[in-house]
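In this view, the complex is presented without one of its protein chains, the others remaining in place.
Our next item is subunit A:
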Amino acid sequence: MSRLSERAERTPPSGIRRFFEIAEEMDDVVSLGVGEPDFSAPWPARKAAIDALERGQTSYTSNRGRRDLREAIEAHVTRYGHEYDADEEILVTTGVSEAMDLAMRALVDPGDVVAVAEPAYISYGPDASFAGGEVLRVPTRAEDEFRLTYDALERAGAERADLLVLCYPNNPTGAVMDASGFAEVATFAREHDLFVLSDEVYAALTYEGEHDSIATQPGMRERTVVFNGFSKAYAMTGLRLGYAMGPPEVIDGMNRIHQYTMLSAPTTAQAAALEALHSCDDAVVDMREQYDRRRRFVLSRFREMGLECFEARGAFYVFPSVPGDDERFAEELLREAEVAVVPGRVFGDGGEGHVRVSYARSLPELREATNRIEDFLAEHR
């Protein structure tokens, strides 16, 4: 008899674990399997963290996060059309991951149905399950460029859901959505009384246009929690800092759980984040321009190889469709060509037949990796 809880027993191992172990044994892998920036955090942010340590700022902060940081966040997010009050509507967390877990626990009762727009980041489903929710997968389709639509929600039977989780710009597809697309989803959410969790951690990495949020649709602010953070935009994944914004009673509920589980987000990271918001806009623009060039490079190479790939306009991923089974493709590509990509099915329904390719790598590496993929495809044709 296992000592583990049923919950732990039920939790599947991550779908990328096996690939990681194969890659560990190899010498010359070019990894396009990375889900984080190749840059370091901008120097002013790192320096602020060092300064905070030097001054001995090693205590807890308030549960909700430093007030000056929450005020800086309040000001920062107005660029996306968000208006949230630093005192009551913003909670600073240990990454978006913690915030998502808190939101599920604050909003889901056992038996509640949580609809997840897929392909999606791998933690939404498990977070919902930990909170006792039932996961309802809502696949999006390549022909819709992986945007969530009213029809997709209807097809999946999402009217019986209580919560809807979505992430745009999307990991793993690189898809973005605009106001008209969100208007449809918002209509469905209002009609069927869904509460929405909108993960916008890639908001700053939107190319050819501005980031849009479902929370700015009419009647949506009161039924949406918006998640964002510093990991992707400011290349601060390891500092573990994110935030959630939403109606006061929801943020209060999340904070009540947060105070017992995390108490407060890392103090050093909060110092870095505050400086990032104050002085690192230029660094973000520079990183975005570099990602954009790489994105165009990779898309152009895939087009030349005849790999079908829609024009992803967000995050740092493209999501080409591959011949045959995606998991087998990814494994053979790794073993034979030593290029790491993530099979699309890892990210849920709608991902099969595709692989996630990260372009958070230098251009010479992307050139090498795409050349290897081209040779691999030629050999298997």
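As a working rule, a contact is a pair of C-beta atoms (placed from the backbone, for glycine too) under 8 Å apart; a residue touches a chain by one contact, two chains touch by 3 or more; residues count from 1.
The criterion applied here is as follows: contacts and distances are computed from a predicted model.
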Can you pick, from "proteasome endopeptidase complex", "Lrp/AsnC family transcriptional regulator", "F(420)H(2) dehydrogenase subunit N" or "Energy-converting hydrogenase B subunit G", the UniProt protein name of the chain not displayed?
"Lrp/AsnC family transcriptional regulator"
Please identify which residue in A:Tyr121, A:Tyr234 or A:Phe319 touches the non-displayed chain.
A:Tyr121
Contact with the hidden chain, among A:Lys47, A:Arg288 or A:Arg367, goes to A:Arg367
Footprint left on subunit A by the chain that the document does not show
14, 16, 19-20, 23-24, 29, 31, 33-36, 38, 121-123, 171, 293-294, 296-297, 300-301, 340, 342, 346, 363-364, 367
